[in-house]
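A single protein chain has been omitted from the complex, and every remaining protein chain is retained in its original position.
A, B and C are the chain letters, set down in written order, and residue numbers restart from 1 in every chain.
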Amino acid sequence: MLDAEFFCRWLTLAASWVERDADRLTALDSPIGDADHGSNLLRGFRAVIATLDEQHPDTPGAVLAVAGRRLVSTVGGASGPLYGTLLRRTGKALGDAVEVDRDELAEALRTGVDAVAGLGGATPGDKTMLDALVPAATALRTSFAAAREAAEQGALATTPMLARKGRASYVGERSIGHQDPGATSSALLVAALAETAGASGEEDTSGE
Amino acid sequence: MLDAEFFCRWLTLAASWVERDADRLTALDSPIGDADHGSNLLRGFRAVIATLDEQHPDTPGAVLAVAGRRLVSTVGGASGPLYGTLLRRTGKALGDAVEVDRDELAEALRTGVDAVAGLGGATPGDKTMLDALVPAATALRTSFAAAREAAEQGALATTPMLARKGRASYVGERSIGHQDPGATSSALLVAALAETAGASGEEDTSGE
Amino acid sequence: MKMLINVAETVVADGLRGLAAAHPELTVDVESRVVVRRDAPLEGRVGLVSGGGSGHEPLHAGFVGPGMLSAACPGEVFTSPVPDQMVRAAAAVDSGAGVLFIVKNYTGDVLNFDMAAELAEDEGIQVAKVLVNDDVAVTDSLYTAGRRGTGATLFVEKLAGAAAEEGRPLEQVQAIARQVNENTRSFGVALSAVTTPAKGSPTFDLPAGELELGIGIHGEPGRERRAMMTSGEIADFAVDAVLEDLQPSNPVLVLVNGMGGTPLLELYGFNAEVQRVLSQRRVAVARTLVGNYVTSLDMAGASVTLCQVDEELLRLWDAPVSTPGLRWGM
Partner (left out) sequence: MKMLINVAETVVADGLRGLAAAHPELTVDVESRVVVRRDAPLEGRVGLVSGGGSGHEPLHAGFVGPGMLSAACPGEVFTSPVPDQMVRAAAAVDSGAGVLFIVKNYTGDVLNFDMAAELAEDEGIQVAKVLVNDDVAVTDSLYTAGRRGTGATLFVEKLAGAAAEEGRPLEQVQAIARQVNENTRSFGVALSAVTTPAKGSPTFDLPAGELELGIGIHGEPGRERRAMMTSGEIADFAVDAVLEDLQPSNPVLVLVNGMGGTPLLELYGFNAEVQRVLSQRRVAVARTLVGNYVTSLDMAGASVTLCQVDEELLRLWDAPVSTPGLRWGM
């Protein structure tokens, strides 16, 4: 079962991976964007970790809600409200439970991903974070490892796509051939989740 | 003997050499100046030629006076008033004579060079056009070829000098090691004079 | 790439400290990143709040003051500000007459301002919004995030600001802002790529001898790359691109805007060509503004914005304004 502690470990690992990969994310955001995705997430995840350290929320839902609100108030740009909404709505869907299993998380994540789609108006194939998040949420029903793999494949699949949402859409045809930074960071977050689960022996927390 | 025609030929040749060497003069004016000496003289000599074509002054003195005035009103910068004064005062010293010999020109040029020194307050060794003009005016008493050689040597000798006048003085010690653009263009003007004299068989026009 | 900065992380805060020192007539909250005119809130007057990423100076903080914005929220470089800033700004300028949010049409700006509007309304502030989307380089808006907000922002902020200063009610100020946006179009070119402090190197490669046509103000490449053109050719291209979208029957306000790295001498020369094209196309020019107003850090290049005005809008344009970036009549 996954408790508040688990979600804090996930976000801490995610933050350290963002720290490590910030320059790569910013570089991906250069040819088809405005070269800030890495520094945006860096700022956001540093703030999230500081707030979690301070507030110690005691349910999975509260951890994600706090983290999401913090992203909204520190990131800015497109990814701030989108990732903020993802975590907040996923957290809200988890309710007050002190522990949740993988299935419950998969279902809540689906709600969160739907909220992202609703907010930004994008669908898979538009070359956005949804191209990693949507398959990841589905695959999470199977396993953490499958979610990781699905997100990774989803991110890679954005390369040949023509961007239809966000800043990359401005460059039109020239967006083709570049991997989407948001899909890449989404894959990173999902990979951190799987890594945390693996390290905690949680690959089998499914209720089934 | 040197008539108005001769002086027009000189200035025409000088103008074509300025045309050819403008980029080099501007390049010399870059490390120790403001990168405009070539384009300054280009503008000035084009205007001089146009005016001479239009006005056909009929004495050596008038040719130089017209050319000098034209330089003053088209060049700007330091070299405009200085070269303008050089030609105007040399021309004035030649008086109304329809023809002059080399000695007379040498004497008039000395007056012109003195006027440049008076106007700009520089003396030889300050790394300016005077380092070419002063020895050239002296050597012209001997021959056109000697004047050319003296001006050329004078220009080369500016390289190790520390600039004490004009823009190059601002960079202090860093002016050392660069040939002065104004001395270089002076050597070019004197060389054009010698070349014109040689082509006209005038090397022997001395009154002596 | 060398910059006149301390470290990339503090450029926005450092800039705000410097703004505060130079402009005592503004209240600058460096911590919360909100810039407010000192006399706000003004009884019975609508508050105008704008904001967006930093790096476009003087936009927006440089347009705060009498006759223009009531407050601005600068985000990180090229990054939309966060809702907290906007809510704080709205609260600082609302006198009960309501607040107009001026939002440039970028996904980030739209989402953050939307969230802010909800939060501000929860606090009892009446909020109206205007979306600025004038950049004709972004076509097929069905398949994109829609046209970007660029040079029109200056006209929206100035004209709506003059209307607010006159004490017009919120719906009217919003209607004027929308009217301005609908009558304004822009097109920009880049001669060099931009370098952000965070990245430290140009955001894209632009070889010598080529330029980008149809660029935005965030360092993103344009729609098309061509062999370098003369200022006259660029003026033809840019003005015609705008006129394809906007056929003015009334006179226009012209903004010949520098992206930041192009010398003013070149901008004035470019303006001469822009005016030539406009007169060839029989477009009457009411006023012209030349300078660096909606910039993209050190990017070399320029944009042309045309804003069609009736007599009322022209009067609002000429109305007094006193901000760090735009000032006349007072």
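FYI, a contact is a pair of C-beta atoms (placed from the backbone, for glycine too) under 8 Å apart; a residue touches a chain by one contact, two chains touch by 3 or more.
Since we're looking at a predicted model, the values are computed, not measured.
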| item | value |
| --- | --- |
| Touching partners, among the displayed chains, of the absent chain | B, C |
| Omitted-chain contact residue, chosen from C:49, C:115, C:176 or C:191 | C:191 |
| Interface residues of chain B (partner: the chain not displayed) | 26-27, 30-36, 38-40, 43, 72-82, 119-120, 162, 164-167, 169-172, 174 |
| Touch residues of chain C, complete complex, unshown partner | 1-7, 10-12, 14-19, 21-22, 54-55, 57-58, 62, 77, 191-192, 208-209, 211, 228, 230-232, 234, 256, 260-273, 275, 285, 288-290, 292, 295, 297-298, 300-302, 322, 327-330 |
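Here is the rule we go by: only the chains that are shown with their structure count from here on.
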| item | value |
| --- | --- |
| Chain C and chain A - chains in contact with each | none |
| Most central chain, judged by mean C-alpha position against the global CA mean | C |
| Chain A and chain C, separation of their C-alpha mean positions in angstrom | 32 |
| Chain centre separation in whole Å, for chain B relative to chain A (CA means) | 74 |
| Contacts with two or more other chains, residues of chain C listed in rising order | none |
